[in-house]
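A single protein chain has been omitted; all remaining protein chains appear in their positions.
Here the chain labels run A, B and C in written order, and each chain numbers its own residues starting at 1.
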Amino acid sequence: MNKIPVAILGATGIVGQRFIELLADHPWFEISALVGSQRSVGKTFREACNWVIAGDPPSYLLDMQVLSLEDELPCKIAFSALPTQVAKEIEAKLAYQGIAVCSNASAYRQHPNVPVLIPEVNGDHIALIEKQKEACGWDGYLLTSPNCTTTNVVMPIAPINQIYKINKLAVVSLQAVSGAGHPGIPFLDIYDNVIPFIGGEEEKVENESRLLLGSLQGLEQKPSEMVISAQTNRVNVSHGHTVCLSIGFEKAPSIEEAIQIMKEHKGPEIAQNLPSSPNGNVIIVRDEDNRPQPRRDRDTDKGMICTVGRVRSCSILDIKMVSVAHNAIRGAAGGSVLNAEMLVKAGYIK
Amino acid sequence: MNKIPVAILGATGIVGQRFIELLADHPWFEISALVGSQRSVGKTFREACNWVIAGDPPSYLLDMQVLSLEDELPCKIAFSALPTQVAKEIEAKLAYQGIAVCSNASAYRQHPNVPVLIPEVNGDHIALIEKQKEACGWDGYLLTSPNCTTTNVVMPIAPINQIYKINKLAVVSLQAVSGAGHPGIPFLDIYDNVIPFIGGEEEKVENESRLLLGSLQGLEQKPSEMVISAQTNRVNVSHGHTVCLSIGFEKAPSIEEAIQIMKEHKGPEIAQNLPSSPNGNVIIVRDEDNRPQPRRDRDTDKGMICTVGRVRSCSILDIKMVSVAHNAIRGAAGGSVLNAEMLVKAGYIK
Amino acid sequence: MNKIPVAILGATGIVGQRFIELLADHPWFEISALVGSQRSVGKTFREACNWVIAGDPPSYLLDMQVLSLEDELPCKIAFSALPTQVAKEIEAKLAYQGIAVCSNASAYRQHPNVPVLIPEVNGDHIALIEKQKEACGWDGYLLTSPNCTTTNVVMPIAPINQIYKINKLAVVSLQAVSGAGHPGIPFLDIYDNVIPFIGGEEEKVENESRLLLGSLQGLEQKPSEMVISAQTNRVNVSHGHTVCLSIGFEKAPSIEEAIQIMKEHKGPEIAQNLPSSPNGNVIIVRDEDNRPQPRRDRDTDKGMICTVGRVRSCSILDIKMVSVAHNAIRGAAGGSVLNAEMLVKAGYIK
Partner (left out) sequence: MNKIPVAILGATGIVGQRFIELLADHPWFEISALVGSQRSVGKTFREACNWVIAGDPPSYLLDMQVLSLEDELPCKIAFSALPTQVAKEIEAKLAYQGIAVCSNASAYRQHPNVPVLIPEVNGDHIALIEKQKEACGWDGYLLTSPNCTTTNVVMPIAPINQIYKINKLAVVSLQAVSGAGHPGIPFLDIYDNVIPFIGGEEEKVENESRLLLGSLQGLEQKPSEMVISAQTNRVNVSHGHTVCLSIGFEKAPSIEEAIQIMKEHKGPEIAQNLPSSPNGNVIIVRDEDNRPQPRRDRDTDKGMICTVGRVRSCSILDIKMVSVAHNAIRGAAGGSVLNAEMLVKAGYIK
């Protein structure tokens, strides 16, 4: 079987590097283009990239030339790790040209016809693509993965919400530094410290959670009407976001039921058994008092699962819990790769 | 004027060392006894103590012999940094012997006749002492400072609560490692990590906040009936606890009013202008989006103030804010020293 | 083929856990016994062990009962992660009973008939075993891996020393916290800090380096007579020791020659192509100015290689370089496993 050629947009940045790491040896996809900013164009990847994640880049990419966003890209899928402003212009252009754009950028997450997808949560929203193509007049299409923190918030509670409707949600996050990219946060600002603010993050968590926990009526996205309040903090952790959740229901499940629902959750059939799917549970519920922890739990099952713990009752809303996921894998590049795999399984890409 | 002789119980531990730091050059008190566990008794302080805070111990204490908890202590005030179990027995004994015990331990915080005090919050609860002496048959008496995290929670909201009654309170803490003492938390457990659990802490925050925000009716403590939900986390910060608060009121003030009340708060007259009082505001409200931060704000005004920021409305309860205070100073040794100073000002100790 | 049954002594400690990680799925060995201290004996491994490395212990070990050091051990090889004092007594006893003891403890490293082995460095010293069995009257035998820091020092310079004799060696180490075990170093001692002292470490580096760079004459160990000076420091890095080396030769090679020798080094045939051998070079020499770095290089090739960089001339001795290796894998458990694999390949164990 021939692999599907894919491009990585923003390939030299920290999310671009994660895309490379996840796609370097992918069973369905092969990297056919690395696309960078003006500073990098024309250089080899070796020259252009300051590799900041562990180890070294795949050796077969070292001499690949970095392409420009203006170039025609030899690919069927484009994974986008572009900055918002650039994404706005380029992603639409590529979709227009017939490319399937799997974006990690926030530019189109609030667009009414662009799905924000976590396959196991709302994989069925993929159906929006047809409407999108028509409405926008594109040959290709565009889908996005949510903000990294939203991923942690939504993954564990979505299956509960399908049975016991959530009407209130309080989120306090303890987010890893890699969420701000590289160079990102100076050591001198975050060492021995907490920064109780991340620009735009609270709004993203609130808006995207409502979308992901909403429904599709006809081909219309109906966001959840739950009330959400988010407080986002940066802590000196490298990778792995932690969120403390407090959840209110119209009619609450028992703690045991909530745990059971999370443990058994598999997501829709279309989202299962993809190459990047977790091998075991999508949500791991731990019993120990002192888990989940970002350093100990972020890498479980290739960094593609969400680990939950301390599920207990809340005296203000109904249930409290803590959720950890790898912000740069499940919450960013890995989420977009999973979205693309679902596109293939659903027959959108051949 | 002769200084008042004071003993430090648990003098070699990390809170004991803070007591020493704060009392070494105190205008009203002089350290007359250092008391340690069996391991230390009979040694000089130099031999017994592994000094873990910055700099060196005061040189005049280096050759002082560490006394035993069995010894008769040459002091009027005993500052206690004892472990709970030991505190239970010893603190009552010393109070019985006529000593004023200012304790940082949790052993007696839930005792109906023992006040948990933050001078600027509930300094008037000092009146419980008379009832306590009578009820317990003690010549001395016992007062406590609250758990370090409770301090951050209660200081900024107490003055608002006096005008606008709080009925719900959600707390998520990001606590410093020094709260667990020394050796405390191994580097290998907390580096690049968050630990979402601190044994007993959530209950302490909930119970002590209700006491501190409660009232004294006659000589009866009436805890606040507000509903509190606490989630406590350890982060890799050395000193300075951060708490994210969400506050619900019977009738809520505006954000501006809440800020104004905090800025103008001075506490009762008996709590003002003590040697360890902050020189400026008790509560500092910062405008910047990204403050307070533990490393940048914990040491302001000798570590005795509470810094608040991000005061804004909450979609679930009414008002959200972030509060930082120095857990080892304001939240522990410094709080107890301030309590003792208030005792002197109130005429309990001569 | 039946796998060889192996025991892990000190299985609940941090090096013991590394042994478990490396042996859990080993092609030649199977874990037949987990041995712990009095505190753990009789418990299941699940109950006895506070797993501190990433992820979880292999599930098939969770219900294995922890054995006592007094028990008869159902194994042919015992991997020892015992404290020195305990190792002294137990390792000799097990060797006497016919077991091959591969020790990570320091107790016998200075014994004249016990080899300190890094297979690629002095694999031929394995021949000492015959003399040892005879001299000690043991049915089994005992071999050790060196101190973790010595590993970094010796691996890169040993092949150069075989051609260009080293006569002076200055070592300054920047060592990871995990070298001190768990709980090991308190966060409050090492955060934002360097500790310029590690008890006994400088002597170990000096003595063991001389042994490893020495020769075997007949069956007599002849330590190198080089002059060594070591300064050892603890830095707040979790894993991966860094050493700055300055090397003097009787007659020095050029920088290019030294690099070439390191790059081409494979070690003796008996040490090659073992299950835990690196897949590529034993020593990786990097060109970049700012490498090696412990976090970026420690995990290369399963943590079993040594990465060198900044090879340049020294104005006082002859050549300077920086060397990084994973202290807990190559420098501890992984080194001992490699030693055992060499025993098997050499026919000592069937």
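The rule is short, and it goes like this: a residue touches a chain if its C-beta (ideal position, glycine included) is under 8 Å from a C-beta of that chain, and two chains touch if they have at least 3 such contacts.
Being a predicted model, the structure only gives us computed values, none of them experimental.
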Missing chain: touched chains present in the view: A, B, C
Contact partner of the left-out chain, one of C:A180, C:V237 or C:I305: C:V237
Among C:A170, C:I283 or C:M342, residue touching the chain not depicted: C:A170
Touch criterion as defined above, residue of C:A24, C:L62 or C:I195 at the omitted chain: C:I195
Of B:D192, B:E206, B:D318 or B:E341, the one touching the omitted chain in the full complex: B:D192
Residues in subunit C touching the chain absent from view: 168-170, 172, 174, 191-197, 199, 227-229, 231, 233, 235-238, 242, 244, 246, 248, 289-296, 309-310, 314-317, 320, 322
Touching residues (missing chain, whole complex) on subunit A: 14, 52, 177-178, 182-192, 236, 238
Residues of subunit B (touch criterion as defined above) contacting the omitted chain: 54-55, 191-192, 295-296, 299-300
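Keep in mind that, in the parts below, only the chains that are shown with their structure count from here on.
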Chain contact topology (line, ring, star, complete or other): complete
Copies subunit C and subunit A - interface residue numbers shared by over half, same or different: same
Where subunit A and subunit C are represented by their mean Cα positions, the distance between them in whole Å: 41
Shared-contact residues (touching 2 or more other chains) in subunit A: 191-192, 295-296
